[in-house]
Every structure is written in structure tokens, then in C-alpha cells.
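Let's turn to chain A:
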Amino acid sequence: MNALDSIDDLTAAPGAPAPEDADRAGFYGLIAYLMAQAPDAGTLGALGAAPALDADPGLDEAVALATAWQGLQQVAREMSADAVALEWAALFTGTGRPEVLPYASVVLTGFLMEKPLAELRDDLAALGLARQAGNGEPEDHLASVCEVMRLLIERGDWDAQQRFYRRHLQPWVAPCCRTLSANPLARFYAALADFAQAFFMLEARALGYEQ
Partner candidate 1 sequence: MNGRIFMTLRAMLLACALGLGLATVPALAEQSGQAAATERHNNVEVFREIRRGENQSITFQAPADRRLIQSEGETWRQWRNGPITFYGGWALALMFVALVLFYAIRGKIKLEEAPTGRKIARFSLVERTAHWSVAICFVILGLTGLTLLFGKHLVVPLIGYSAFSWLAVIAKNLHNFIGPLFFVSIVLFALMFVRDNVWQPIDALWIRKAGGLLSGEHVPSWRFNFGEKTWFWLGVVFLGLLVSITGLVMDFPGNGQTRQNMQLAHILHASGALLFLTLSLAHIYIGTVGMEGALEGMKTGYVDETWAKEHHEYWYREAKGKAPSAQGGIAQGSASPAR
Partner candidate 2 sequence: MLVKKSSKSNAASTALRDALAGGGAPRRLDRRSFLKRSGFAAGVGAVGASLPLTMVRQADAAKAAGDGAVEVKRTVCTHCSVGCAIDAEVKNGVWVGQEPVFDSPINLGAHCAKGASVREHGHGEHRLRTPMKLSGGKWVAVKWEEAIDEIGDKLLAIREKYGPDATHWIGSSKHSNEQSYLFCKFVRMFGTNNTDHQARICHSTTVAGVANTWGYGAMTNSYNDMQHAKAIFFIGSNAAEAHPVSMLHILHAKEGGAKVIVADPRYTRTAAKADHYVRLRSGSDIPLLYGVIRTIFENGWEDKKYIADRVYGMDQIREEAMQWTPDKVEDATGVPDAQIRLIAETMAKNRPSTVVWCMGQTQHTIGNAITRMMCDLQLVLGNVGIMGGGTNIFRGHDNVQGATDIGPNPNSLPGYYGLAAGSWKHWCRVWGVDYDWMKGRFASEEMMQKPGITVSRWIDGVTENTELMDQPANIKAQIFWGMAPNSQSRGKDMLEAMKALELLVVVDPYPSATASMAAKVRQDGVYLLPAATQFETYGSVTASNRSLQWREKVIEPLFESKPDHTIMYAFAKKFGFADQFCKNIKLNKDAKGWMEPDVEDILREVNRGTWTIGYSGQSPERLKLQMQHLSTFNPATLRAEGGPCDGEYFGLPWPCWGNPELKHPGSPNLYDTTRHVMDGGGNFRARFGVEHDGVSLLAGEGSSSKGADLNFGYPEFTDVLLKKLGWWDELTDAEKTEAEGKNWKTDLSGGIIRVVMKNHGCMPYGNARARAVVWNFPDPVPKHREPLFSTRPDLVDKYPTHDDKAKFWRLPTLYKTVQEKYRDVGKDFPLIMTSGRLVEYEGGGEETRSNPWLAELQQDMFVEINPRAAADRGIVDKDWVWVSSPTGAQIKVRALVTERVGADTVFLPFHFSGRWMGEDMLKYYPKGAAPIVRGEAVNTATTYGYDVVTMMQETKSTVCQIAKA
């Protein structure tokens, strides 16, 4: 599927998002994509070459994010796509329980496929969203909730973003990133986790504002 098609379909909502929101959406998209699969060489290269973040030194969260972003780009430049793919497989696949389980249910209840997933599906239905055909991952995967955020930003629905973030990301993303970051097998993904965590911190703050 062509990437842009799918986004176009979905951003039927009022107007194009403001540039800063486009960036937010982009970061969500990036985190989602990297969590869902290992990036190919092209994506990895693009990531390494992306612009740096120019943060106001007075904003601690922003500085932390800029640093983490730099860290992620650094690793992206240093590692080959194959190495990242191996790492992805080592972390997130296995014939049984993988090393890291980036699911809301697991972080919140200790089990896969638990009540948080049921709650999430309620809200997805209300938002008119569903799992992509052929995707076996339950929707409370980190990649999946990030994609939802991306879509909501692209729709420009601030209230929905606030509500969704509060209900389906806030309670678990930070501990999830911490676990991933601490995994001894993780290098690229540790950097991603650090970046994601910094990003979520900033998001939590940003979403605290009124529209």
C-alpha cells in the first residue's frame, strides 16, 4: 500500500493540521512504524538524516526530547538495517513470550489480551477505527495506539486526542518504554524507547493545554 494514500483517506477532517501538529503526528507515526516492524535501510537512513530538534533550553522536557532524538539518530546512523532487524526479532518475536511485550494489557495487568484491550476496542469503535486486515497484533500494542494518535492529530480533533491519550497511553507508555530501554538486547530500540519516553512526557504536557 502506498503510505500517503492511506493517510489521505483518513485525514478527511477540517483542514491540514498546523505544522507543529504535523510534527507530532510524524513522531507518533515514526514510533508506531518502528515498533511494528524493523525499518528498511531507506527508512533508517531517512531517520539518521532528519533535522535535529531545536529546543528552548528553558524547557526541560524539550531539551530531554532533543537529546533523545539526537541519540536515536546517532544509533540509526551507526547500525545497519540488518542489525536492527535482528534486534527487532530478538525483542519482539519468539515462539512463545517475547522479550518485550509492548502492550497496554501486559503493562497494566501482567497479562496479554486483558481488560484494557477490551476498553480500548470500545473507544476505537467509537472513533471509527479498526485493526488492519491481516495484522495479528492486538490493538493495545504501542504501535497501534501511536497510530491512533497520529490519525487523531491528522483529523485535528484535539479533544479526542486528549481523551485518547489520557485513557490509552498515559497509564502505561512510560513504564513500557522504561522496560524496553532497560532490556540488555536492545540498542536501537533502547534509543527509540528513550526518545519515545521523552516524547510522551512532552505530549502529556502539551495535551494538558486547552485547545
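By our rule, a contact is a pair of C-beta atoms (placed from the backbone, for glycine too) under 8 Å apart; a residue touches a chain by one contact, two chains touch by 3 or more; residues count from 1.
Quick note on selection: all candidates are chains of the complex that A comes from, given by their letters.
Bear in mind the structure is a predicted one, so any value in this text is a computation, not a measurement.
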Chain touching chain A (counting every copy) in this complex, out of 1 or 2: 2
For the chain A and candidate 2 complex, residues of the former touching the latter: 1-4, 6-7, 9-10, 18-33, 36-37, 43, 46-47, 50-56, 58-59, 61-62, 65-66, 69, 89-90, 93-99, 101, 105-106, 111-115, 117-118, 121-122, 124-125, 128-137, 139, 141, 143-144, 147-148, 150-151, 202, 205-206, 208-211
